[in-house]
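Note that one protein chain of the assembly has been removed; the remaining protein chains are unaltered in position.
By written order: A, B, C and D. Residues from 1 in each chain.
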Amino acid sequence: MKKVGLADTTFARHDMASDAINELKSNATGLKLVRVTVPGIKDLPVACKKLIEEEGCNVCMAFGMPGPDPKDKVTAQVASTGLVQAQLMTNTHILEVFVHEDEAEGKKLAKLCESRAREHAQNLLRMLFHPAKMTRRAGTGQREGFEDAGPLK
Amino acid sequence: MKKVGLADTTFARHDMASDAINELKSNATGLKLVRVTVPGIKDLPVACKKLIEEEGCNVCMAFGMPGPDPKDKVTAQVASTGLVQAQLMTNTHILEVFVHEDEAEGKKLAKLCESRAREHAQNLLRMLFHPAKMTRRAGTGQREGFEDAGPLK
Amino acid sequence: MKKVGLADTTFARHDMASDAINELKSNATGLKLVRVTVPGIKDLPVACKKLIEEEGCNVCMAFGMPGPDPKDKVTAQVASTGLVQAQLMTNTHILEVFVHEDEAEGKKLAKLCESRAREHAQNLLRMLFHPAKMTRRAGTGQREGFEDAGPLK
Amino acid sequence: MKKVGLADTTFARHDMASDAINELKSNATGLKLVRVTVPGIKDLPVACKKLIEEEGCNVCMAFGMPGPDPKDKVTAQVASTGLVQAQLMTNTHILEVFVHEDEAEGKKLAKLCESRAREHAQNLLRMLFHPAKMTRRAGTGQREGFEDAGPLK
Partner (left out) sequence: MKKVGLADTTFARHDMASDAINELKSNATGLKLVRVTVPGIKDLPVACKKLIEEEGCNVCMAFGMPGPDPKDKVTAQVASTGLVQAQLMTNTHILEVFVHEDEAEGKKLAKLCESRAREHAQNLLRMLFHPAKMTRRAGTGQREGFEDAGPLK
């Protein structure tokens, strides 16, 4: 049985982890889900590392919503760098599901959060159970939450 | 008994650690607190790692006040990167409680420092003793020290 | 027999890994190729580390196409930093084959992707089998995918 | 007996290490000082790590003078990141004593170098022998080399 870790924040303004949990449960059976919530995105790397090393998760998702200020952009870079480092220290994938608060507004932003969370949940299932399906999509310009860019013509 | 490490700086212009200590003591019993003070925020990562590995702290708070210049912004990024790294090396949470000197002015800035320190102390208690309460707040747009942004509508 | 790992993304808009595989197969015999596809470039570092440590690859190629926005540029920096780190943790070369989406447009961009992938496949073969040929090209201003800049005059 | 490592550069335009050595010797007895000089600030992290691990230093000071160009600012960030990392790898404090060449001019810059070096030497002595004195200064807006900013009012 595969164990999936989900780490999210109280700072974000949409509950993306619940969207992903719904998507995972609707599309796979026998997954064990473990969820933990931290204050902000800089707390996600160690949260995921603990899910992997202390809870035995085989893969993680890290949800966050960086704010619009320059300071927030730096925070996002620090968090992403830490998530990559956590993966390298554990040889385990952590899918970063970040929606920047300035990618859209209001309802549109909430919708973007939900679809990005769901599409990354689909990525996770493909990576876990059908890696060949990922390779079939290689270089095809997939975009999570937005319309796909598609391959170059 | 849980041991909480608190690291702060002589550079900051408000004693946030004392605010956090007061908040922790008013809301929890049986916590052991260990405090250490360093010159600036770049000294915080190793200070916290030592609190964890040499003093046996189960969780830390790192308080700092980055200055307003571009040089100071880079310093903040370096410090934050180090704090994330210290967490990954120890599998232990370190809550970063930074107030940038240009977030507000004078009395307002001091007030912001105090409330951010206190609200992060509350986060720490929730993470330590009531993790389910954190998840109930997931995606609700919490802001430490400022009015909450709230969930998207 | 040498084992070459290839990691690429579904985000990219051209299938560079297939170009490189074609180039490798046309120019060398007895290579074993292992390919894995991940969502985006920040997923590449751990994908390569796993190819090296779990699949026994002797060298890797990491293909990606960072987008044109400032946010994408930061993502590219985070991914590159992780790829360097993965190499240092494994003492194994990972050739980063990134084409930024704003380096060219449409057909020209696709052509650039293909030639950069092929020329880096040639680099990989030289590094693996003829390191002296690399040193003969030292300081000669080689450019993968574009016309060579050549040595200074 | 405590052993203090001092690493500095030939790039800097003022001999800050000598100022610090003078300050340390005037204010403490029984300290053992070990000094090493490298070309530039990016050479300081490993120099300090070697002072700690190969020379047995209990604490270090790293002196440098980043230049005024954007390229130099990046160099300073890389050096600082490395110094933080060296501390985390050794659980040992390294006080970074950097004076940016554009913080002042001519004689004023030399004076700034000297006072920053001396005040950080004082910090080092407090951290080593009187940590409680550091905490008494917590949040008081200390500035090394410039007039103190003082606490917020």
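The definition used in the following text is that a residue touches a chain if its C-beta (ideal position, glycine included) is under 8 Å from a C-beta of that chain, and two chains touch if they have at least 3 such contacts.
Remember, predicted model here, so these are calculated numbers, not experimental data.
Engineer: Out of all the chains shown, which come into contact with the hidden one?
Structural biologist: The chain that is not shown touches these displayed chains: C, D.
Engineer: Given the contact definition stated above, which residue among C:83, C:110 or C:125 touches the chain not shown here?
Structural biologist: That would be C:83, which touches the missing chain.
Engineer: Touching the left-out chain: which of D:36, D:128 or D:149?
Structural biologist: Once the missing chain is taken into account, the touching residue is D:36.
Engineer: I need the residue numbers on chain C that touch the omitted chain, in ascending order.
Structural biologist: 73, 76-77, 80-81, 83-85, 87-88, 91-96, 100, 120, 123, 127, 131, 134-135, 137-144, 149-153
Engineer: For the chain that got dropped from the picture, name the residues of chain D it touches.
Structural biologist: 8-18, 35-39, 42-43, 45-47, 49-50, 53-54, 70-71, 74-75, 77-79, 81-82, 85-86, 89, 106-107, 109-110, 113
Please note the rule applied: only the chains that are shown with their structure count from here on.
Engineer: On Cα atoms, by how many degrees is chain B rotated relative to chain C, nearest 5?
Structural biologist: That rotation is 145 degrees, given to the nearest 5.
Engineer: Please decide if copies chain B and chain D contact each other with the same set of residue positions, more than half shared, or with different positions, and reply same or different.
Structural biologist: Mostly different residues form this interface, as fewer than half of the numbers used are common to both chains.
Engineer: For chain A and chain B, let me know how many angstrom lie between their CA-based centres, rounded off.
Structural biologist: A distance of 25 Å separates the two centres.
Engineer: By the touch rule stated above, which residues of chain D touch at least two different other chains?
Structural biologist: Touching at least two other chains: none.
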